[in-house]
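The complex appears here minus one protein chain, its other protein chains still in place.
First chain written, first letter: the chains are A, B and C, and each begins at residue 1.
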Amino acid sequence: MAEKDADVQKIKELIKIMKENDLVKIDIRHGEDYVSLQRAQPPQPPTTLGPLFASLPGMGTPIPAPAASGPAPAHAKGEGLLEVRSPIVGTFYVAPSPDSEPYVEIGAHVDPQTVVGIIEAMKVMNEIRAEVSGTIVEKAAANGQAVEYGQVLFRVKPD
Amino acid sequence: MAEKDADVQKIKELIKIMKENDLVKIDIRHGEDYVSLQRAQPPQPPTTLGPLFASLPGMGTPIPAPAASGPAPAHAKGEGLLEVRSPIVGTFYVAPSPDSEPYVEIGAHVDPQTVVGIIEAMKVMNEIRAEVSGTIVEKAAANGQAVEYGQVLFRVKPD
Amino acid sequence: MLSRILVANRGEIALRIIRACHELGIETVAVYSEADRNAPYLRLADEAICIGPADCDQSYLNIPRIISAAEITNVDAIHPGYGFLAENINFAEICRDCGIGFVGPGVEAMRLLGDKVEARKLARKAKVPIVPGSEGVLANDAEAMKLANQIGYPIIIKAVAGGGGRGMRVVHNDISLRAAFNAAKTEAQAAFGDGSVYLEKFIVEPRHVEVQVMADAEGNVLHFYERDCSIQRRHQKMIEESPCPVLEERDRQRLADAATRLIKEANYVNAATVEFLLDKDRKFYFIEVNTRIQVEHPVTEMVTGQDLIKLQIQVASGQPLGLRQKDILHQGVAMECRINAEDPKNNFAPCPGTITEYRAPGGPGVRVDTHACQGWTVDPHYDSLIAKLVVHQKTRAAAIATMRRALEEFTVQPIKTTIPACLEILSHNLFVKGKIDTGFVERNF
Partner (left out) sequence: MLSRILVANRGEIALRIIRACHELGIETVAVYSEADRNAPYLRLADEAICIGPADCDQSYLNIPRIISAAEITNVDAIHPGYGFLAENINFAEICRDCGIGFVGPGVEAMRLLGDKVEARKLARKAKVPIVPGSEGVLANDAEAMKLANQIGYPIIIKAVAGGGGRGMRVVHNDISLRAAFNAAKTEAQAAFGDGSVYLEKFIVEPRHVEVQVMADAEGNVLHFYERDCSIQRRHQKMIEESPCPVLEERDRQRLADAATRLIKEANYVNAATVEFLLDKDRKFYFIEVNTRIQVEHPVTEMVTGQDLIKLQIQVASGQPLGLRQKDILHQGVAMECRINAEDPKNNFAPCPGTITEYRAPGGPGVRVDTHACQGWTVDPHYDSLIAKLVVHQKTRAAAIATMRRALEEFTVQPIKTTIPACLEILSHNLFVKGKIDTGFVERNF
């Protein structure tokens, strides 16, 4: 008990010493006894990864270039175009059946509710809506193509 | 108990030493006893390695801070002083024998040929010459101290 | 042999499975969330496919997306790893219905062992000791007292609907039983709207000891000895080792035989871990079966020289194990420390962030399983395990020495990790003596 009180006293003193002297850490060990005090580090500037992952060797299949943060429509880089991205994983079809006309062609105007294709996942056909308004300027995925989450299906020029 | 009070005293002393010497960290271990003090790091000039080696955990005895590229006399950083460095590894003595006067004292003027001390290595006494001209302003190594290659022995104010 | 496997997991276990497949000449498809897009291990798979955003529910736990990924990449089977969907019966069923192999047990065995009441029945049938207790709900305090005297104090009263310690009472004698019974019932009623309680023998300061088992479709069931996982903090294992340092040879054999009997009784195929509590008299009691590979499987691999992931794939391919029990030797001592991105000085709070300095230990007797590297960002969406450090030596003392030096070498900056906590545990004289139980960490640190 006396020892513990002494410890408190000691720690108070040590903290005082640390504060007065701008220490960030004190460790004391006597045999198996151990005291460690550490003060908050001053805020550090954010580090950037820089080129770390830029030069990964090409083992296996290359990973697609990083997409924007979500599958929601996004501005394609530097082109002023919007993207219609796949919200799920599956097989993309441009038409409701092999005999049908495609939902949309290049030049077609779409609004957010326009169905632009379907994606089959686990035997279920999921209608994909444009989610944006504008004119289809590019078909980025082929009929029958397997698409991953976030993959670009169409590019759209906004109104 | 006395031992623990002694710790506080010891730490105060160590902090004094740290401040006077611009140290950022002290680790002391006696068998199982261990004391570690660390001050907030002053801003560091950029090194080629970046932050890589700046935050190595304190395992074992810290390595001395990087010296200049060679043991030859060099300008100490930002002080306009020259350094007399050990060209070998051994035990440093300030005088030719225990009864003798030191080769040089603070305030003494040296030229490149002036013997400033001896280093014993493998029972051989090696005379150490100043290699620079100027006035001794600091004795950086104690009599009888083990010195490594490149270790600073004296600081000299150039003529 | 399976020729193409989808790895429905992330991090070190995904990498572990990709490595095993690579060595077996099996192609791999990795799935990843957007948060893991830059993970270097993805490059080691033959194909990698994004299945959703960082949120697990929309990616690693999303069954339709994973099944769909398996379908569009034409894999033979899915390896679920541990965690996520590994013990999800629904997922295993969907795999079966979609004609996709599942590297794990069949749906029936998984269902049987996943139900604690059924598993307990099965254990009784297989003559595997279970924690003695009431068969079901206690009618009243008189029944409780009768049973308590049959099995002997201390006992624990638990809420049937319970969890989190509520409706739970440890009782040491007849005098306090009635009050405890009523208190537990009242508490259970208040907490869960159901006052039903049952009782079990209370195992004082038990060790957690588990047996690794592997079974093939031909009914061969082999054990790979035990692991002692008593070093836990809030039921999270921190350090595991094999052998259990207090078990004598005959007891180890009895434990392993019990585990094997249970798995045989369940008509189980693939890897399983049978968990037991070991009391101070070295009597063991079955708790539950984990129907998947475990985080700590490398401990067993080190002492037996067997590759459990490869065996899982072999068995899932319909091949026999091709090993006899006597081929599986236990040599030396292995120990694993889980290196988590958690701050031991701040109540083990997760400590995500980017690793700017990383140096893993190496040299003799050291194995590191990790997906991390310099530049890796520990994402707050996922569990905080960044590496498993495993050592193998001739003796337990040597294993501890190797683990200590390896931990001291291990540099992960600037995020906080459990490295210093593991070092403290390894330095504790009770740990060094092997005198540990599941309460050791909470009592001593």
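Going forward, contacts are C-beta pairs under 8 Å (C-beta built on N, C-alpha and C of every residue); 3 or more make two chains touch, one makes a residue touch a chain.
The structure displayed is predicted, hence computed values, not measured ones.
Peer 1: Of B:I88, B:A108 or B:V137, which sits in contact with the chain we cannot see?
Peer 2: Counting the whole complex, the residue in contact with the absent chain is B:I88.
Peer 1: In the complete complex, which positions of chain B touch the hidden chain?
Peer 2: Given the touch definition above, chain B has residues 48-50, 52-53, 56-57, 59-64, 66-67, 69-71, 88-91, 121-122, 146-151 touching the missing chain.
Peer 1: Of the residues in chain C, which ones touch the absent chain?
Peer 2: These residues touch the chain not displayed: 15-16, 19-20, 22-25, 40, 44, 298, 301, 305, 307, 331-332, 358-360, 362-370, 373-374, 394, 398, 401-402, 404-405, 408-409, 411.
What we mean here is this: only the chains that are shown with their structure count from here on.
Peer 1: What whole-Å value do you get for the distance between chain A and chain C if each is reduced to the mean of its CA atoms?
Peer 2: 29
Peer 1: Pull out every residue in chain C that's touching 2 or more other chains.
Peer 2: Touching at least two other chains: 356, 414.
Peer 1: By residue number and range, which residues of chain A touch two or more other chains?
Peer 2: In chain A, 32, 47 touch at least two other chains.
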